[in-house]
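Accompanying notes for the structure given below.
Only a single protein chain was left out; the remaining protein chains are all shown in position.
Residue numbering begins at 1 within each chain, and the chains themselves are lettered A and B in the order written.
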Amino acid sequence: MSDSHGHSHPHHQPHPFQPDIEDAPLTHYQLLELAVGELLMEKGIFSGDEFRRTLEDIDSRNPGDGAKVVARAWTDPAFKERLLADTNAAAAELGVDAGTIPIMTVENTPDVHNVIVCTLCSCYPRLLLGLPPDWYKSRAYRSRVVREPRSVLAEFGTTVPDDAEVRVHDSTAELRYLVLPMRPEGTEGMTEQELAGLVTRDCMIGVTLPNDSPS
Amino acid sequence: MGGMEAGPVDLAEHDYAPWEKRVDAILRLLSAPQRKILRVDELRRGIEELGPGAYDELSYYERWIASISNLLIEKGVITIDELGRKMAEVEARHEAERTKGGKA
Partner (left out) sequence: MSAPRFPLGAAVRIRRAWPPGHVRAPWYLRGCAGVICHQVGEFGNPEEMAYGRYDGAKLMLYRVRFRQRDIWPDYKGPTRDTLDVEVYDNWLEPVEKEEAV
């Protein structure tokens, strides 16, 4: 389901108060967003500064933070244990503020391949991975990955051998999930930064495996 | 939604529009621990109460801003009256911006 409205793209502007200047009139929902935002600021619920800082924070979050955590876990077994025990605290060690909602890391092994979904809404570890891709929020993914995960993985080009378990995690309540993929073969000589470069967003959701060489 | 029939997963992605990120920011600010004006559970319930058509007719962030607005009204944080007036004001301002400098 597309979020675009078929008109020319809104121009980016630095000031969060101003409407997107586009060729088309604002939709009802865009009007709602602008009006609600302005009213909340007029009432002092939050300030313009807080709004701007929150937007900047949203823009700053990207899968690179998750990749950093994965690369450290690959190179430091003690860190990996801490990550599995308390993901938010472990991320903080690397300077990543993963927020207060608890994130659970699930580890891929030769016997278990993990994949994440939220069938009820679209829960996602946004503070570690940034905003989710459209497909993660789609009806097709959310309906099918719990029922036929291997077919869905195949659509992403991923095959898990039949002698390994595919374990689907449906984020139904309080936790968000991060998949810790297996470190690819032949990467022994790589630095942590190079390793982080192999870790894609999709392999931390579990629909793909990490790259095994820089792309 | 789990387990229902559906077609192949569409892997195309779109860049988030500024208005969508602003909805996300409003959501985070309202539900932040230091404010707790809206809880995530209430927001989810609000989306569920938009009705079955919401998933087909509204996009992801349209559903969220609809839920946020309804809840803020329900809780008396904003009134319908002031929301309606503000929406009209914003629309008028936008139309003025949009048409200035272009039309004789």
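Note that in this section a contact is a pair of C-beta atoms (placed from the backbone, for glycine too) under 8 Å apart; a residue touches a chain by one contact, two chains touch by 3 or more.
Only a predicted model underlies this, so the values are computations on that prediction, with no experimental measurement involved.
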* Structure fact -> Out of A:P149, A:P181 or A:P210, only one touches the absent chain, namely A:P149
* To do: Give the residue, chosen from B:H14, B:R35, B:K75 or B:R93, that touches the chain omitted from the document.
  => B:K75
* Asked: Which residue numbers on chain A touch the omitted chain?
  -> 119-120, 146-151, 162-175
* **Absent chain, residues of chain B that touch it** => 2-3, 39, 41-42, 44-45, 48, 75
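Methods note: only the chains that are shown with their structure count from here on.
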* Asked: From the C-alpha centre of chain A to that of chain B, how far is it in Å?
  -> 20
* Okay, in this complex, where on chain B does chain A touch? -> 1-14, 16-26, 28-30, 33, 35, 37, 44, 47, 55-56, 58-62, 65-66, 68-69, 72, 77-78, 82-83, 86-87, 89-91, 93-95, 97-98
* Structure fact -> chain A contacts chain B in the complex at 1-4, 9-10, 12-13, 16, 19-23, 25-27, 29-40, 43, 45-46, 50-51, 54-55, 58-59, 100, 117, 119-122, 131, 133-135, 137-144, 146-147, 152, 155-156, 170
